[in-house]
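Apart from one protein chain that is not included, each protein chain of the complex appears where it belongs.
Up next is subunit A:
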Amino acid sequence: MSTITVAVVGGIDGIDRAKTSALVALAARAGDVAVVTLEAAWTSARQAAALVAHLDAAGSDTLVLASSHRAKELAALVAHARGAGLVVDAHALEREGDRLVGHKRELGGTWDVSCAVVGPAVVLAKPPPADEVELTLVPLPEADVVGRDVEVLSRTEHAGDGRPALADATVVVAGGRGLEGDLTPVQALADALGGAVGATRDIVEDGWIGHETMVGQTGTIISPRLYIGAGISGAPHHRLGMQASEVIVAINIDADAPIMEIADFAVVGSAADVLLQAADEIAARRAR
């Protein structure tokens, strides 16, 4: 059986080791794994050319990438070049005879679907968190792009807020219009829980917080261990972005808000008060 190639972007020093370990753990369920790295500065077409050259030379049939907007472009280009089947957003992988099977959630996390590929495969993975492992990384040499490519005119890096990225966070505390413009309580509980801050489309459009925090089918689709939605009614586009979360907590002044129906724990009350009290309570119990 051929080796599974896990490819991560960022060069040897720039990669996210926790995330790479999670990818390796997911891929290892289906076979032996080798990890290669790609330069972040390359365009998707250049990354794809390097990967295709490597997969051909190594005789590796299966490629696993961490799912992201950029990775979807890369996955499509590699899948096309190699005549591979494409599995999008798998949270688990296994080998069943000659089939590679990816397990995924569909229709807003309400269905379990498994998707099978025979022969070459490219998998965009959303692995659950795993313990960090020793990684042997092989940086891939640059390869030429056949045909026209996009040209990068400029790149800007945003300074992070020190919190985990929304897509990778195991805890997400999200706020909506019910916070009345002040997201301090959301940030306080997110920090107490070591989680990321999320937002609804409404408050992003109102300019309370940046687009990168938007949870929903058009923002980031999340499936953390814990989601806390505060002052969020639960419009369909938001629900589809978070209802695959393992445990859902909703805090809303309106007991009939749609998000209350899909919650495990629902609080009817002022979102700001409940968030701040919970953050203080966690700090107090830790101080004891």
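Here is the rule we use: a residue touches a chain if its C-beta (ideal position, glycine included) is under 8 Å from a C-beta of that chain, and two chains touch if they have at least 3 such contacts; residues count from 1.
Keep in mind that, in the parts below, contacts and distances are computed from a predicted model.
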> Which protein name, taken from UniProt, belongs to the chain you can't see among "Electron transfer flavoprotein, beta subunit", "Cytochrome c oxidase subunit 3", "Xanthine dehydrogenase family protein molybdopterin-binding subunit" or "Maltose/maltodextrin transport system permease protein MalG"?
Replying inline: "Electron transfer flavoprotein, beta subunit"
> Taking the entire complex into account, which one of A:51, A:87, A:196 or A:209 touches the absent chain?
Replying inline: A:87
>> Counting contacts across the full complex, list the positions on subunit A that touch the omitted chain.
In response: 44-45, 68-70, 72-73, 75-77, 79-81, 83-89, 99, 101, 105-119, 121, 124, 147-158, 160, 165, 171, 192-193, 211-212, 217-218, 221, 225-226, 236-237, 240, 247-249, 251, 255, 260-270, 273-282, 285-286, 288
